[in-house]
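Just passing along the structure, written as structure tokens.
Note that one protein chain is taken out, while the other chains of the complex remain in position.
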Amino acid sequence: MIGHWKKNFLAVVYLVAALFFIYIPVVVLVVFSFQDGQLPVPPFNGPSLQWYEKMFSNDRLVESLINSVVVAIISSLLATVMGFLAAYGMARHDIRFRAGVRFILMAPLTVSYLIIGIGLLITLNIFGIPKSLLTVGLGHIVINLPLCFAIIYSQFGGHLRNIDWAARDLGASDFQTLTRVIAPVMKPSLFAAFCLSATLSWDEFIIAFLLSRFEVTLPVIIFEMLRAGLTPEVNAAGTMVFAISMVTVAIAAIVVSVNFGARK
Amino acid sequence: MSAPGKPVAANIQFELSRWAVHPAIIFTLVFFIIPLVAMVIISFWQRIYGKLQASWTVANYEKFFGRDYLLEALYNSIEVTLLTLAISILLAYPLAYILAYKVPSRWQRFVLILTVLPFWTAYVVRSYSWLLIISENGILNVALIAIGLIDQPLEMAYGRGATVLGFVHFFTMLLTLTIYANLVQIKASYHKAAADLGANPLQIFFRITFPLSIPGVAVGAFITFVIAIGDYITPQILGGSTEVLVPQAIMLQIARAANFPMASVMSITLMIVVVIVYFIIGKYLKMDRI
Partner (left out) sequence: MGSLRNTIRRKVTRRSFVAGAAGFAAASAVLPKTGHTADELNVLVWCDHADKKLLAPFEAKHNIKINVKTYEGTGAAVSIIEQSSPGDWDVLVIDTPDVPMVVGKGLLAPMDESTLPLSDLLKPLTSAAFNHVNGVRYAVPEKFGYYGVAYNKEKVNPADMRSAQVMWNNKYKGRVAVYDYYFPTMQLIAISMGIKPDAISMNDLPKIREKLLAMKPNIKMVGDIVSVQNALVNGDVDMIINGAEFVVSGLMPTMPQLDWTIFDEGGLMWIQGLSVFKDSKKKKLAFDFVNHVLSPEGQGALATSECYWAMPANKKAVLSAAEKKILRWDEQAAFLGRSVPSTIGRADIDSEMLDIWTEFLQKK
């Protein structure tokens, strides 16, 4: 082990330097969320939980946190289900306009969130539809649907086609095959798609900013806090967002590796 | 309705899987394609004296392409994005290479996750926390002065350099992921075969590893390009508005003046740039392989 590292001295140095670069903003953010003082800049005056207390007694922030969770879960669920159905349909049949259908499904990936948001905003204005968490959620489905589709579709291998036909030969209906045979086999990638969407929606700012009104999501509130005063409370809120994302990613990573590991 | 003797279930079966693609397609058409069409239409309208008028004119396009300071936003956006891309690839490639070939395989997954975890740092505060690092009273200057490397704080915050720094941090992680995913798919037998044929390590890298890893670089580069060129927060916070990129120009039009026609023109221009990039590197892109 040590011999291995010695031989690759440069690689180790590079790896450590890269990790330092990657982690420094996170460390600074987290450390100064515990600042005992009014400003999140050096010197660090020693640990204090006052900004976390302040954050959790901020009603608007707590409400927006709940909004964010709800929007993330529901929009990701819908994106995952629609992505799964689309992947199933594409894998199962040689449908007409195959290339065209794929192109349309994947197209939102090539357009910036800002532009997707402005397009939706203009459309809402034209049709006189009020902005709300519903519209934010719709925007999040737009950005997450292609990802869910791509992740799930990439796992639809030939073996599933065989399972599909086998189930069918045994007299299972489409619906039964889908829910009892295919979905369970696909569970890890469905879960991965859901978790990835959820973290992206949870942390999405510009669409939520453009399409929300009174009820806003957490990133919008944090942005407002950023514009409203220099305070370690922003660090505390940022740390919490990061922590929740990390937990989600960790759960996804464990579930996926356990399931894929079992199959090997 | 069904003909006698034909099981009803067969009909339902037939229906369900045939219609499975439709929800996603219709959703995308309604909430993605229609808004883009609306945007194109609005770009030919005008906002005059605070009112939107369906005047069917190319005046907004003429204004955007006719005024240096607006067109310059486009140049700035492209320059910043390309600079970000170049530096990020240079930093990410060795990192992905080390992860794929130098880190023992049982540690790989752990180190990979460790490397990309800050990808999930709250987006809105990511740039802000860089500001806390590079400002004149920030951690970096304080540390450099403390160890005696400098005696005057370095001016790093606000400007193109700071914007690129914020971008590079984020996209290095993303590119490391896509390049790594590609590198681990290159079969070890290729390397062994090349070595058996007498190729030295450099030759193996440039003749085999690098060419085979181009798709991974291309996918990461394309995603980077799409996200970076449309990002508002990073240049807004780190750039200190010392220059304007297209997303900032768009937000100025929307937030200050509710000028949707002008914002649409700028958005469409950005999309066209992305489409051009897509066609340039498209042959390496296999989006479904991500």
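Order of writing sets the labels: A and B. Residues in every chain begin at 1.
Here, contacts are C-beta pairs under 8 Å (C-beta built on N, C-alpha and C of every residue); 3 or more make two chains touch, one makes a residue touch a chain.
The structure displayed is predicted, hence computed values, not measured ones.
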Can you list the shown chains that the omitted chain is in contact with?
A, B
Given B:Ala38, B:Leu112 or B:Ile237, the residue that touches the chain left out of view is B:Ile237
Contacting the left-out chain in the complete assembly, out of A:Gly46, A:Pro130, A:Gly171 or A:Pro184:
A:Pro130
Under the stated touch rule, tell me which residues of subunit A contact the chain that is not displayed.
37-39, 41, 58-60, 62-63, 66-67, 70, 74, 77-78, 82, 121, 125, 128, 130-131, 133-134, 137-138, 141, 213-214, 224, 226-230
Considering the whole complex rather than only what is displayed, give the residues of subunit B touching the chain that is not shown.
22-23, 26-27, 30-31, 49-50, 67, 69-70, 72-73, 76, 131-132, 135-138, 153, 155, 157-158, 237, 240-244, 248-249, 252, 254-259
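Operating definition for what follows: only the chains that are shown with their structure count from here on.
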Computed distance of Cα centres, subunit B from subunit A, in Å:
15
Of subunit B, residues touching subunit A in the complex:
9, 12-25, 27-29, 31-36, 38-39, 42, 91, 94-95, 98-99, 102-104, 109, 111, 113-115, 117-118, 120-126, 128-130, 132-133, 135, 137-139, 142, 169, 172-173, 222-223, 226-227, 229-233, 237, 247, 250, 254, 260, 263-264, 267, 270-271, 274-275, 278, 287-290
Contact residues on subunit A for subunit B in the complex?
1, 4, 8, 11, 14-15, 18-19, 21-26, 28-29, 32, 40-42, 82-83, 85-86, 88-90, 92-93, 95, 101, 104-116, 118-123, 125-126, 138-139, 141-142, 145, 149-151, 153-154, 168, 173-175, 178, 199, 203-206, 210, 219, 222-223, 226, 234-235, 237-239, 241-242, 245-246, 249, 253, 257
